[in-house]
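What follows is a short report on a single structure.
Complex shown without one protein chain; remaining protein chains in place.
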Amino acid sequence: MSELLALGDDALIAAQRLSEWVSRAPTLEEDVALANIALDQLGAARLLLSTAGDEDELAYLRDGPQFRNCLLAELPLGPARGDLDFAWTMAWLLLLSSAQLLRYTDLAASDDELAAGIGAKTVKESTYHLDHAHQWTLRLGGGTDESHRRVQEALDSLWPYAHELTEGIRDRWLALVEPILAEAGLTRPADRWQPEGGRTGRHTEHLGYLLAEMQSLHRAHPGAQW
Amino acid sequence: MSELLALGDDALIAAQRLSEWVSRAPTLEEDVALANIALDQLGAARLLLSTAGDEDELAYLRDGPQFRNCLLAELPLGPARGDLDFAWTMAWLLLLSSAQLLRYTDLAASDDELAAGIGAKTVKESTYHLDHAHQWTLRLGGGTDESHRRVQEALDSLWPYAHELTEGIRDRWLALVEPILAEAGLTRPADRWQPEGGRTGRHTEHLGYLLAEMQSLHRAHPGAQW
Amino acid sequence: LDGEASFDAVIAADQKIEPRDAMPDAYRSGLIRQIAQHAHSEIIGMQPEGNWISRAPTLRRKAILLAKVQDEAGHGLYLYAAAETLGISREELTDALISGKQKYSSIFNYPTLSWADVGAIGWLVDGAAIVNQVPLCRCSYGPYARAMIRVCKEESFHQRQGYQSLYVLAQGTPEQRAMAQDAVDRWWYPSLAMFGPPDADSTHSAQSMAWKVKRFSNDELRQRFVDMCVPQAEILGLTLPDPGLRWNEERGHYDYTSPDFDELMRVVKGDGPCNRQRMAHRRRAHEEGAWVREAAAAYAAKQNGKVTV
Partner (left out) sequence: LDGEASFDAVIAADQKIEPRDAMPDAYRSGLIRQIAQHAHSEIIGMQPEGNWISRAPTLRRKAILLAKVQDEAGHGLYLYAAAETLGISREELTDALISGKQKYSSIFNYPTLSWADVGAIGWLVDGAAIVNQVPLCRCSYGPYARAMIRVCKEESFHQRQGYQSLYVLAQGTPEQRAMAQDAVDRWWYPSLAMFGPPDADSTHSAQSMAWKVKRFSNDELRQRFVDMCVPQAEILGLTLPDPGLRWNEERGHYDYTSPDFDELMRVVKGDGPCNRQRMAHRRRAHEEGAWVREAAAAYAAKQNGKVTV
């Protein structure tokens, strides 16, 4: 079940990053949408982590090297980057949710009944997440010069991290994402640098700070009930 | 000895904030200087906290409401504000170090031998900190239009927090700071809003995040030696 | 029937005024002010509670809190929509918040200093909001009344969750119990102040009552809230920080010490602990989001074939 743990960690860390946006989105509708996607990610994380153990022990009592999420999930989004760059977040969500959709689709087709059930639920949600990112990619890619520049820059910076994210599903993933980029008038970045390590616990320096904050209260009260 | 604990908490939290600047200063000389001031604050904190108990238990195992530092000390500086506004940090250091100099001067004159010894050491250091802030206040106040605007804005925003910081030493403190502002061509802000609460454990929302990060490793390994 | 007579008849019959109905200008502008303030409060209210999402102590509590804060954004949306039916645009409403021209509830100018504050806000702040808002479900203006029915239903749910969360802390470790008590100590008086100034000093109230926008006085609602909280605090095993709190057999109500209305006025006027922080946060999100809103508008215009070069 180590793949479920990896997917669970992706969803957990993504939920944490997305929820940093709460009360900071460019529109009120988007505050609702981002919170909703964060909630879905959190819900998926809980289902997936529970297949591997106690969800809270896994979320709150592991150290960084024990987490198996891909590096993309842990990269700082707008708030933790010190800016509120919505284009960065939408490019991130496009790469992440498209890969999640494929992974969850495979899960839904699994022989394992538990995994298949989780897959069926999460496929629906990530279809919505991808659609949301898709719509915004079109708006930003085709909106103003500034929005086009920002979303292209974000895509260029984030693209290398999709290497690790799409291991084993690369072709299907490209078939999903490349048409969206073309539709949005964006240049598909070249494949060069391929950072990885998340799946073996070798993360970026960002994860430690995310976990320090996320785990702080839980760890300050060992054994307490909440 | 609760005054020593409050001064120790001021110094500890100030050290934590200042050390966030490391590797981010506008010049290499200033990287050295800010690290040096952070080290002095940390050294003072260790001496002062040790009068009240075990320095590490006090630093790492108290929750926010048990800290007694003034609100000014915990306000985010450049890095945690999402910018690297050096003017903000120098205005902050001017207000803080001038008050610390007066408190430490009083400590040095204390009948308590231990307190007097700590005062004697820290007076020297905070004289240097104040001089550093003073020199930069002159440079920023008298440098360019942008630097003048930035340092004045920072001063206007931070001034209310000096109310709590200078309780009981207000007149002496004004006598120290007002001439520096005048020399730098800066307007001394009016006394209106007077936020307080740090001395009774009612902090800003910023302290919790600072402590979550600072205490994370220590709390993740209860009882470990380092 | 002319406009004024028809309006008066609808009010007298306890029926609803709808957007296209004639209504006095003061009725319209008063409602806009009230609904906008209510919407702004939901928006700003996301901040103090949002402050604990990243640190929620279990994943279940994190999900509950995230959902609650999302609901607040949703309430902001319904309420802006209700205000828009009175002929004001979202943009005007947003600008009025950002510029400080319109207010939001002062309760959100206090900081959330521990996890227990999330529970205390749910219990006390949402509790006070419900006491204030339940009568608004019968308010004479249809869209507001209907929005309030939905808001109140969700708020009741939040209030029960907050109470339950605080109950767990109150039954927990000594540290959790202390955290819960400290939160109640800090949130009690600001919650009482949510009902506004004492009736003697309250502006707007008489006319609002006549128009059936408001149905009870500030002090009536405050008393109702106190009477509700005292037995709940007993079940929690927490102490409300008012030594003057006692049952008055004669009145059939609890006597209590009034909040410090001078403090309330200082906070309303901008000098609470977090007014500057809350406004700076909202302004920054608004400003940093400007290019996104522009891009979306430009894209929509192009899609509609209204390309401008």
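Order of writing sets the chain letters: A, B and C. Residues in each chain are counted from 1.
Here, contacts are C-beta pairs under 8 Å (C-beta built on N, C-alpha and C of every residue); 3 or more make two chains touch, one makes a residue touch a chain.
Predicted, not measured: the structure shown is a model, and the values here were computed from it.
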(request) List the shown chains that the missing chain touches in the full complex. (result) A, B
(request) With the full complex in mind, choose from A:G43, A:G117 or A:P195 the residue touching the hidden chain. (result) A:P195
(request) Among B:A38, B:I118 or B:A162, choose the residue that contacts the chain missing from this document, as touch is defined above. (result) B:A38
(message) I need the residue numbers on chain A that touch the omitted chain, in ascending order.
(response) 63-65, 157, 192-193, 195, 197, 202-205, 208, 212
(message) Under the stated touch rule, tell me which residues of chain B contact the chain that is not displayed.
(response) 12, 15-16, 19-20, 22-32, 35-36, 38-39, 42-43, 45-46, 49, 55-56, 59-60, 83-87, 138-140, 142-144, 146-147, 150, 213-214, 216-218, 221, 224-226
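Just so it is clear, only the chains that are shown with their structure count from here on.
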(message) Quick check: how many Å separate the C-alpha centres of chain A and chain C?
(response) 33
(request) Give, as an integer number of Å, the spacing between the C-alpha centres of chain C and chain B. (result) 37
(request) Averaging only over C-alpha atoms, locate the centres of chain A and chain B and give their separation in whole Å. (result) 38
(message) Two or more other chains touching the same residue: where does that happen in chain B?
(response) 63, 212
(message) Multi-chain contacts only, two chains or more: what residues does chain C have there?
(response) 55, 175
